[in-house]
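Supplied in C-alpha cells, the structure appears directly below.
Entry: subunit A
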Amino acid sequence: MPTPLIVSEVAKSFTMHLRGGLKLPVVANVSFSVASGECVVLGGPSGIGKSSILKMLYGNYAVDSGQILITHADKTIDIASADPRVVLDVRRSALGYVSQFLRTVPRVSALDVVAEPLVARGVAAEEARERAADLLARLNLPRDLWQLPPATFSGGEQQRVNIARGFITDHAILLLDEPTASLDAANRKVVVSMIEAKKAAGVALLGIFHDEEVREAVADRILDVTAFSPRKAAA
Partner candidate 1 sequence: MSMPATELAAYNFAYLDEQTKRMIRRAILKAIAIPGYQVPFASREMPMPYGWGTGGVQVTAAILGPQDVLKVIDQGADDTTNAVSIRAFFQKVANVAVTTHTGEATVIQTRHRIPEDTLREGQVLVYQVPIPEPLRFLEPRETETRKMHALEEYGLMHVKLYEDIARHGRIATTYAYPVKVAGRYVMDPSPTPKFDNPKMHRSEALQLFGAGREKRIYAVPPFTDVVSLDFEDHPFEVQSFDKPCALCGARHVYLDEVVLDDRGGRMFVCSDTDYCETRRADGHVGEMLGQSQEAAE
Partner candidate 2 sequence: MSANPLLKVSDLSKFYGSRIGCSAVSFDLWPGEVLAVVGESGSGKTTLLNCLSTRLMPSTGCVQYHMRDGEYRDLYRMSEAERRFLMRTDWGFVHQNPADGLRMTVSAGANVGERLMAVGDRHYGRIRQTATEWLERVEISQDRIDDQPRAFSGGMRQRLQIARNLVTSPRLVFMDEPTGGLDVSVQARLLDLVRGLVNDLGLSAIVVTHDLAVARLLSHRMMVMKDGHVIEQGLTDRVLDDPREPYTQLLVSSILQV
C-alpha cells in the first residue's frame, strides 16, 4: 500500500508576543505515517495538541521544524515549507479537512457550500450540486435547508454540511477533527459507514474522535499524541 502522508520530526510552539514573548511548546518530534486505506486516530487527553497536528498537516499552522510530506500524482510536497499556492493546490486536489466548526460565507446556500470543492476541481456546477444533494440526503439534512445559507443552522446541521463538504471529493488524504461531536446516534452511524467507504476506496484518513464507539468502529490504529508532548520530552 502506498503511503501518501508522512510526518517527520515536526515540532511546533507558539510564541505569545502579547504576553512578553511567552513561548508555549505544543508538540515536538512528531513522526508517523498514514497509508492508503488506513484510518489512524490521534489519541490522548484534551490540550495535548491533537487538533494542532491536524492544522499543521493542513498548512493552517506553521511548523518550527520538520517535514510534512504529501504524495499526490507522483509528486511529493513538503507542506511545512511549500509556497502558499502549492498548499492551496494540494488542498484542492489531494488533501481534505473536516473541521469542528463550519466557517460560513454569507448568502451561499448549504448545497453550494458542499458542492464548492468539486466545482473548484472543474466539475460542472450541476453535477456537483447533484452529488452534494446525494450526500446531504444521506446525512439526513432536511431538504428545505439545502437552499439556505448555513449560518443560522444548528450545530449538528452545520456539522453535517461540513462533513458532506469534506467527503464530496475523492482526495487521497482526509483529516477529520471530531466530525461526529454534535451528531445523534443515527447520523454517527452514517458517518462511520462513509468513513468505511473512504477506507475501501484507498483514502488515507487521520482523525480525532472523542466518541469511543465511533473510534472503535473506524480506527485501524491509535496514535498516542502524549508521546509527542514536549513537556514529557523535557521531563
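As a selection rule, all candidates are chains of the complex that A comes from, given by their letters.
The rule we apply is simple: a residue touches a chain if its C-beta (ideal position, glycine included) is under 8 Å from a C-beta of that chain, and two chains touch if they have at least 3 such contacts; residues count from 1.
Everything quoted here is computed from the prediction, not taken from an experiment.
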Looking at the complex, which candidate is in contact with subunit A: 1 or 2?
2
Please output the residues of subunit A touching candidate 2 within their complex, sorted ascending.
14-18, 55, 59-62, 84-89, 105-108
